[in-house]
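Heads up, one of the protein chains got dropped from this complex, but the rest are sitting where they should.
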Amino acid sequence: MAAETSYLTGARADLEQSELAEEHLMLDPRPREEMNQMVMEAMTTTTPVYWAWVGGLALIVAVCLFGVWGYMTATGIGITGIRRPVFWGVFIVTFVFWIGISHAGTFVSAILRVFKAEFRRPFTRAAELMTTFGLAGGAMYPLIHLGRVWTFYYMVPYPNARWLWPNMRSPLVWDFLAITTYLLSSTIYLYLPLIPDLAMARDRTTGLRHRIYRLLALGWRGTEAEWHRLRKAINIFAFAIIPVMFSVHTIVSWDFAVGVVAGWHSTIFGPYFIIGAILSGVAAVVTILFVLRSTMRNFKYFIRPEHFDALGKLLLVFSMAWAYFFFNEYLLSWYGGEEAVQRILTLHATGPSAWVWYLMLICNVAIPWLTLWNRRIRRNPLAMFFITLAINVGMYAERYTIIPLTLGHQRMPFDWGIYNPSIFEISIAIGTMAMFCLLYLLASRAIPLIPVWEVQEGQMAHSLKKVGKAHVPSVTELE
Amino acid sequence: MAQVTEQPRKWGMVIDLDLCTGCNACVTACAMENNIHYTGEDEVAYGRGLYWMRIQRYWHGEYPNVGPEFTPMLCQQCGEAPCEPVCPTYASVHSNEEQINLQVYNRCIGTRYCANNCPYHARVFNFFDYEIPAPMNAYLNPDVTVRSRGVMEKCTFCVHRLVHARIDADTQGDPSLENEVTTACAQACPTNAIMFGDLTDENSPIRTLFERSERGFQIMEELGTFPSITYLKGGGVYGGRD
Partner (left out) sequence: MITEPIHLALFEEDQINEAAEAISILRSQGVPDRNISVISGVPLSEHILGRPMSWSRVGLIGLVGAVAGFLAALAITYLPVLIYPLNVGRMPVFPIPTTLVVVFELTMLGLLISTLLGVFVETITPSYGPHGYDPRIAHGKIGILFTCPPEVDCESYDQLVALGAELTHNLQERKLWP
């Protein structure tokens, strides 16, 4: 009898363990050699479909982005739909959108690293890459939307013969500095944890690739001193890049909030924009993870439903936080009683473009709240793909509501105007989207997208601990 | 750089809405004086007219007793201008000599932030390179820059006239010459609804009107922009004597 019981518990324990291993990447360790091979294989495998996408996206970038931008530079910004009084349109909306997307990488990679959230390990790099490319797309817009783009360097502070100096009191100069800082630091933050993986790739490639990896890996051998130094640098970055991230989107919100424009001049814009940015960024991480998981070889091992589950919970929390800030902003402006602001708020909900406002609320609040509480939906990558796409549509609508729809109905009704985006603006917005996808596609075959050493480190730290009759995952603090 | 030693002036304007007939003579005069481009019917209809000055027309009363109200609207040359600090390149700065708000076309890179931030919508943007049709190019005022594509522009209080007057006064040694200066819109106004003058000059005819008129109000005073234009209106929504 006793032997039978122990046999049964043994079988149950095995079953429990295999279930846990299937569930958690960290409890399903594979030899480093094998993981290296999987990542290298994913990186070097290209299919005709891949090249078709690369070619198509490159064409879209060339025509819709650079072609139209060139045409606009040659003819004038008038080919867009902007007019008095709506002087900012789709360009600035898309700018804010991309800067928002770029918050994901830092959030996932830095904040989750600081708080030692273990589920971050396999996709920190995918998220950091999003930050860098999202910023690259976003940082183009301050140039694209300029009336005279050929004089953009007037904004750069350097001593010159023109006796010109940027006005450090202008939020646009802060923007310029903040985005430069964030772009450089997030690129470095992408690069530092990449060094050991570049060394891995260096040892496994030949020819041109080998030479490039060799140069980038800085002669990495993996000595104690190198690891110590790298870890110290990553730590400095993880802590320092968080305030930089907060400052970037706050400054973007100040572009609006420091103005006297009715509906913009709100003290809550800073945190409201940050929450919105993290919401859209984390949503975009999920979207990207779905695409990576279903297109790249071997990624189903690294990216699992548990990751969608964890990110889904985060999304639900941020969606609620966003709704809280939105309500706060709305209610207090409404109580503020300024006639122009009340009129704008009414027009958002009832005016000719009210559908944008409702789209925002449906996508940012209704859809996440109705779906993400459910574990089964959170664990379904395809469902998460559509939900997160909807969230990003909603966040775009939010920025659209805040910028052109607010500018159009200011204090003097005689000068009200409705803005209609032109085909050229929309094509440039699509062009940067294509550029983001293209850069990501190229990067996915150029650098190891999974931080293999971090995954292995995590797997080393995880073990099953027997508590009573159950086996529970436990984490050892190796750092 | 000209160093002017005399005390700075503060130029101001008084617009009597009770006298304004909405004839648009000021708008036309302004366009001729300042080499304002003609953007064409469609563009103006879409809201891209380059008028530095416009007549806002509101209707008041219940049908059938409806009447128009005209408000000439131009750059208010704010003392604390919202457009100035937001410009990244100092293209929008305050002039200490005339106490007006300058727009430096050469510095402007076209972010259009100032235009968004102007509560009076006084700023207009050169969306394209506009052609000046054949006979009109001979009418260009040599004192005023012709603006190129991609820069912001707005009412300057006819700053070229102010500078001319100051130079005349300096060279001829007669300060009163400077007091005779007026803007194109004020000059063209058939009912004398627009009056221009120096607010620091005790004897200026507009000073009393600007500061003490019971009909006087400033548009969007509550924003704290300290405009240099006072509007006069009896019995209006802004108070004052009927």
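Here are some notes:
Labels for the chains are A and B, by order of writing; each one numbers its residues from 1.
Simple rule for what comes next: contacts are C-beta pairs under 8 Å (C-beta built on N, C-alpha and C of every residue); 3 or more make two chains touch, one makes a residue touch a chain.
No experiment lies behind these values; they were computed from the predicted model shown.
Looking at A:V114, A:L143 or A:I188, the residue that reaches the missing chain in the full complex is A:I188. In the complete complex, the hidden chain is touched by one of A:L20, A:V149, A:L177 or A:V317, namely A:L177.
When the whole complex is considered, the residue among A:K116, A:R231 or A:R376 that touches the unshown chain is A:R231. Touch with the chain omitted from the figure is made, among B:V93, B:V181 or B:L209, by B:V93. Residues of chain B that touch the chain left out of view are 79-85, 87, 90, 92-94, 96.
On the side of chain A, touch with the chain left out of the figure occurs at residues 31-33, 36, 157, 163, 165, 167-169, 173-174, 177-178, 180-181, 184-185, 188-189, 191-192, 196, 199-200, 202-204, 214-215, 217-233, 236-237, 240-241, 243-244, 247, 251, 453, 456-457, 460, 478-479.
Heads up, the rule we're going with is that only the chains that are shown with their structure count from here on.
With centres taken as mean Cα positions, chain B sits 46 Å from chain A. Put simply, chain A touches chain B in their complex at residues 75-78, 82-85, 87-88, 142, 145-149, 151-152, 154-155, 164-167, 169-173, 176, 255, 258-261, 407, 410-415, 417. Interface residues of chain B facing chain A in the complex, by the touch rule stated above, are 43, 46-48, 56-58, 71, 73, 82, 85-90, 107-113, 115-117, 119-121, 123-129, 148-152, 220, 223, 225.
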